[in-house]
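One chain of protein is taken out of this complex; the other chains stay put.
Moving on to subunit A:
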Amino acid sequence: MVKVFIYPATSLILSDMVARFGHEPIGSALGIRERIQTPGFESPPLQITPEEPKKGLKWAAVEVPSGVRGRMAIYGPLIEEAEAAIIIREADYAFGCMGCARTNELIQFQLRQSGIPLLDLEYPSSDEDGVAFVAAIREFLAGLGGEEGAA
């Protein structure tokens, strides 16, 4: 089983596919879950405090908008933990944590720089593309090793 970072990190379908093929998906759910389940914070809706943009300085300089650094405080540790990644380019709307285009560019750059196995795909626009899309992901995940799930 390999830890696979998914982009868009909010994609439930991608997360499900990674899990079905026997790997561990790393995405928004993990990063956000930790924050919203932490008791004692009162910073709704995400329990993110002004400390996060400071932690985000590890991945983005102080000149970068605070929203980028706050988001990177969520994604940075996940990217460092990832052993492989799938990037879907031009995916349909991804709001929430994927709402900042500059953060999204930085996340993709970090993944490409990390040297981990990477699958870079266009978002499918037809049924035919969709089939090829799923096949490509399956092939990539199978190549990572580990046991295949109940796909």
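The definition used in the following text is that a residue touches a chain if its C-beta (ideal position, glycine included) is under 8 Å from a C-beta of that chain, and two chains touch if they have at least 3 such contacts; residues count from 1.
To be clear about the criterion, contacts and distances are computed from a predicted model.
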Hidden subunit of the complex - UniProt protein name among "Acetolactate synthase", "Nitrogenase iron-molybdenum cofactor biosynthesis protein NifE", "Methanogenesis marker 15 protein" or "Cobalamin B12-binding domain-containing protein": "Methanogenesis marker 15 protein"
Candidates A:Leu30, A:Leu46 or A:Val134 - the one touching the absent chain: A:Leu46
In subunit A, positions touching the absent partner: 42-46, 48-54, 63-71, 74, 93-95, 97-102
